[in-house]
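One structure follows; several queries about it will come next.
Apart from one protein chain that is not included, each protein chain of the complex appears where it belongs.
What follows is chain A.
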Amino acid sequence: MRMKTLLSTAVFAFALSAGVASAQDYPSKPLNYIIPFNAGGESDVAARFQQPYLEEAAGQNVVIQYISGAGGAQAWSQLNGMEADGYTMMGSNLPHIILQPMAQDVGYKTEDITNVYFFQYTPDALLVPADSDFKTLEDFVNYAKENPGAATVAGSATNSANHVAATKLNELAGIQTTYIPFSGTSPSMTALLGGQVQGAFSYSTAALNQGDQVRVLAVAAEERLPALPDTPTFKELGYDMVGGAYRGVAVPSGTPEDVRTKLSDLLGEVNANPEFKKKMEDAGFVVISVPYSEVPAFMEERKAQYDSVAKIMGIETSSN
């Protein structure tokens, strides 16, 4: 086991010291895929799903590593200092890389992150315990309207995707709820199942994990999810809310353009694989394909969404 750690460290060092790559023979050695979170989270699980298909498409090994801390900021602030030869790629998450630098100096700016592909998102989902009196989203909204501030909604962390979702629903429905931040999805789900809070914002993946212990009032996807066919979307219910945690892949800023495009193509190949798509959807992920050429437009669109919510959340847009 330690051998493996040593090995991956050695591979990592080798990748760092290797020369400039050209797109013709790229990739010609193992790819390092750095996850800016701990093992076991959604980002890790999605990367593990990608791993075998990406290895097949690239014809090279894909080594997954973790640099976690400060909600991902620890890794993202180091990204541009890493070897820019296309063999170092890092998971990139929205809204994190937009909201974190907006709220405070975290050592990187949104523009510093060179995203080459966004491949999936986990839609926000509003969950209540299975025995809750709230049978529908309408029940919940009505209760919150009659009792301003009394409805408690758990979620993971502050200024996070869950926090954005709770704030957004408040705005769209004209209600006031109390958002209770927890240190992660597990404690927030525990609080929900134990009835400590009345509802929780989480992702479709978490909703599936809890099975019939929870009722999913709505998901923030464009269409109903194959894994949750009976759950309405916020859109059908009249709330224009589509979003969640988007996950993509970023590279150091010095990575050559042709290598970025090649990597984007490889990730596109993985996304086009029906077997991969099926596995992801069964676990509650929504597969989207935003290749390198479409990343700027996609980022603009998401940014506009988060800007309006950020104002309500009290995050000051920094002066620069």
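To be clear about the criterion, a contact is a pair of C-beta atoms (placed from the backbone, for glycine too) under 8 Å apart; a residue touches a chain by one contact, two chains touch by 3 or more; residues count from 1.
Please note the rule applied: contacts and distances are computed from a predicted model.
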Protein that the absent chain corresponds to, by UniProt name, given "Carbon monoxide dehydrogenase large subunit apoprotein", "ATP synthase subunit b", "Putative tricarboxylic transport membrane protein" or "GDSL family lipase": "Putative tricarboxylic transport membrane protein"
Sole contact to the chain not displayed, among A:Gly195, A:Gly238, A:Gly254 or A:Pro296: A:Gly195
Identify the residue among A:Asn170, A:Gln210, A:Thr255 or A:Gln305 that touches the chain left out of the display. A:Gln210
Sole contact to the chain not displayed, among A:Gly71, A:Pro123 or A:Gly244: A:Gly71
What residues on chain A make contact with the chain left out of this view? 1-2, 4-5, 38-41, 44-45, 48-49, 51, 64-71, 73-74, 77-78, 103-107, 149-152, 157-159, 178, 180-184, 186-187, 189-191, 193-197, 209-213, 279, 282-283
